[in-house]
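Every protein chain except one is present and positioned as in the full complex.
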Amino acid sequence: MQLSSVELKLLRRFRKIYTIIAFLVSLAMAAVLLLTVFNLPAFGKAGNPAENEVIGRYIGKGLEETGAVNIVAAVILDYRAFDTLGETLVLFSALVAVIMLLKDEPGVFTRRYRERSQFEPEKDQIFRSVAALLIPCLLVFSIYIIVNGHLSAGGGFAGGAILGATFILYNIAYGIEKARRFLNEKSFLRFITAALLFYCIAKGYSFFTGGNHLPSVIPLGLPGSIFSGGLILPLNITVGIVVACVVYGAFCLFNRGGL
Amino acid sequence: MIRMILAAILIGAGLFVLAVATLGIFRFHYVLNRIHVAAKCDTLGAMLFLSGLAVLEGFSFSTLKLILIIVFLWFTNPVASHLVTRVEFQTAAELEDECKVICSGGEREGQ
Amino acid sequence: MALAHNIPFISIMITILAAVTSLLADKNRAARLCIGALTVVAFLSAILFAYLWQTGTSFTFSMGHFPAPWGNELQAGLFEALMALTFTVVMILSLVAGRERVVADIAPSRQGMYYLLCSLLTCSLLALIYTNDIFTAYVFVEINTLAACGIVAAKDTGETITATIRYLVMSLLGSGLILIAVSLLYAITGHLLMNDLLSSMTELAASGDYAMPCMVIMLFLAIGLAIKSALFPFHTWLPSAHGSATAASSAILSGIVLKGYIILLLKIFYRVFGLSFARDLRVADLLFVFGLLGMIMGSVFAVREKNLKHMLAYSSVAQVGYIFMGIGLSTDIGMVAACFHILAHAITKPLLFLAADGLMDVSGHSKNIFNMQGAARRNILAGIAFTIGALSMIGIPMFSGFVSKFYFVQGSFQNPDKMLVTLIVLALSTVLNAMYYLPVLVTLYLSNDEQSPHRHRQSANSRNYQSVMIIFILLNFILGMFYEPVIKALEQGLLMLGGAH
Partner (left out) sequence: MEFHLFTNYVEIAAVILFSVGFTTLLFHQNLMKKIIGFNIMDTAIFLFLAAKGYIAGRMAPILVEGANDPALYINPVPSALVLTGIVVSVSVTAFALALVLRLYERYGTLHLDEILYLTRGEHD
């Protein structure tokens, strides 16, 4: 970093002013927000404006309208499903952008920092034995969370994140070659595309029938059992796959520039 | 009543340990010092805190879950700290300047 | 329920499906998928516009089996349909004309993803235009940000990545402000759907409760969206991002992505706060001042700029200033003029960026104006196109830029407090516009410099590029001469946006 002395002096002076401005801006920001918060409805009190007929219907009729016991799952995957479609697309676009930025092209560009690090966790005995113990538990746990998303706390996003973390753990503990046996680049892209396509088509169907006031043919099932909630269970599973793939894929891309 | 007091003591001790750990992370300068504080105190603090909650709850399904969380933390936290320490040990350039104790063992690269 | 009511939903779905499937397609197929999907959407939007023009109504479409306020909703009127039509058409034209440049600038393995991100960008813009729910708008604003940053970063040079990170940081600031404003809004009203928000806001305005939170919410929403649409004091990210990206990206970003946020702001004005309450909160005055400053400062920066693409980018800052000035006038004609300027700028700035690309092509890809002596003689079509775009931006009659200026002047007459300053700044800004566009035009048409290494280089415009330039020029003429139906559609559309069915 070679700056000429004049530039350096200017930069330092600029920094000093900048710090003062930063301080003032943050103070002003905090003051405005604090004043606003003092004027907001009281914390934790029943009867605040946010508690209105919308909530009444979500809780009062959520079970019979969507078949989901977990009302949050009913809200994100059925009542306000368009938001969640957008949310999945945010994940998708971030994944695409990360692939675009970090994927190595063979022969053109190699990861420099990868060569610099000499650490190989695969050789660590303690880590490997703990990983061997944890991976099956984590797999079961993540699948439980995904599949039970409409019955208890959790759902596709939470479970998918745990599933992705399990894959990452496997990858670190046993090396990329073994991980490639169940998830290589091609199958990764296919999984994501298939899951997203299913998601879009299923939601598109329900938007279309809902918007045109047509009846939906998907049964809601017996409330409280695993196979209830109409589309919520399959949607949770697809969301879980997408999230797991995105988490794992992002890890691999950051780690070595490819799956 | 006794249960409440016991739980309060456990939770208070857990919070104290966590506070000390946080202070330590800010106070120390090198990775190895910091991981030393963070690893021990996170494991101990979380354990005390969660067992306090378990005592408060009594015998129930939630207590079982809390115990599972403690077991999970005991598995993962030391291993994670161990891995971080190893990376630091193998890749840090100025390790000898940081810790005055001479490092023995030939695992370190370039020695 | 007419079949045309499905069009907003179907257009959003088509772009999403195109984006998802092009992950598996190779680069040529991804390009075809993207452009094909956009063409279908453009046709559908045209049909929707014609349908709404005939019936003179607006409608809502519930997304899912639950009516609002329980489910999500889309809302379409003349204004929305016109904007969707313009945006998709500009998007298609920019992508088609910028195709060769994309092939040259972006690594082959990335081109598929470039088109994928373009599809996602269109999807998010359409959703921003049609949505009736403020939280959905936030989610799609984020998609828009990610996709827009992605298409800047696709050209992998240090300059673009630095520009992208500055763009991203500023966008994140804007998103943070928008998100906290939405949370505050939810805390005081308990609604996220715009219709219900409007009725709650009307009650709050009548009772005077929560006056301070309302003010802060409006301020944060306006500033957040102003950051994202590069209003003057928050414009610092724009020149590097728009100036360094590939030609198609620059055209798309300057032409339509900035406008998506402005449309969302208009919807917030009309459909969340209600126009009279929004005016009472005085945030429009702040936008007015910033807009005036932007009109002058953007042009001042552009005058000093020697890099042609950066100059055009600074000119975008000035034009965004015009639009915000029109919104800040707080008069009906001012609003219409602002909306018309969105259209005018959306068809002029891509023309300028693409023409600049053609001119750079015959000058050894140098962006510096001095290296472009005589470039317009070597690439005649690009020269003509640049001339027309520049004249339109200056505000010469017969071109679209003139019409919006004309209506800005009319709008200022309605508001006597702001009339004088508006007229002075408009005149000053026009002079400044001429000050930087005319020297460039003179340089472009100078005789071939004998020393110039590029003087024998002849243009090799592809047929796609030529036809797109001609279409853009024609559009500019059409909007400049036969503007009355467009103005009428905008007037009606804004009325519908305000709630009149």
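Some notes on this structure:
Lettered A, B and C in written order, each chain numbered from 1.
Going forward, a contact is a pair of C-beta atoms (placed from the backbone, for glycine too) under 8 Å apart; a residue touches a chain by one contact, two chains touch by 3 or more.
What you see is a predicted model, and the numbers here were worked out from it, not measured in a lab.
Judged over the whole assembly, touch between the missing chain and the shown ones holds for A, C.
When the full complex is taken into account, the listed residue touching the unshown chain is C:L173, out of C:L173, C:V303 or C:I396. Residue-wise, the contact with the chain that is not shown comes from C:T162, picked out of C:T162, C:T443 or C:S467.
Summarising the interface, chain C meets the missing chain with residues 135, 139, 142, 145-146, 149-150, 153, 156-159, 161-162, 164-166, 168-169, 172-173, 175-176, 179-180, 183, 186-187, 192, 209-210, 307, 366-368.
Although one chain is not shown, part of chain A still touches it, namely residues 1, 3, 11, 18-19, 21-22, 25-26, 29-30, 33-34, 36-46, 48, 50-51, 54-56, 58-63, 69-72, 74-76, 80, 83-84, 87-88, 90-91, 93-95, 97-98, 101-102, 111-113, 151-153, 155, 157, 224, 243, 246, 250, 253-254.
The rule we apply is simple: only the chains that are shown with their structure count from here on.
Separating the CA-averaged centres of chain A and chain B is a span of 28 Å. For the pair chain B and chain C, the distance between mean C-alpha positions equals 52 Å.
Residue ranges on chain A touching chain B, taken from their complex, read 117-119, 121, 124, 126-127, 130, 133-134.
Against chain C, the residues of chain A that register as touching in their complex are 32-33, 35-36, 39-41, 48-55, 57-58, 65, 78-83, 85-87, 89-90, 92-94, 96-97, 99-101, 103, 105, 108, 189-190, 192-193, 196-197, 200, 204, 206-213, 216. Those residues of chain B that touch chain A in the complex are listed here as 75-76, 79, 82-83, 86-87, 90-91, 109.
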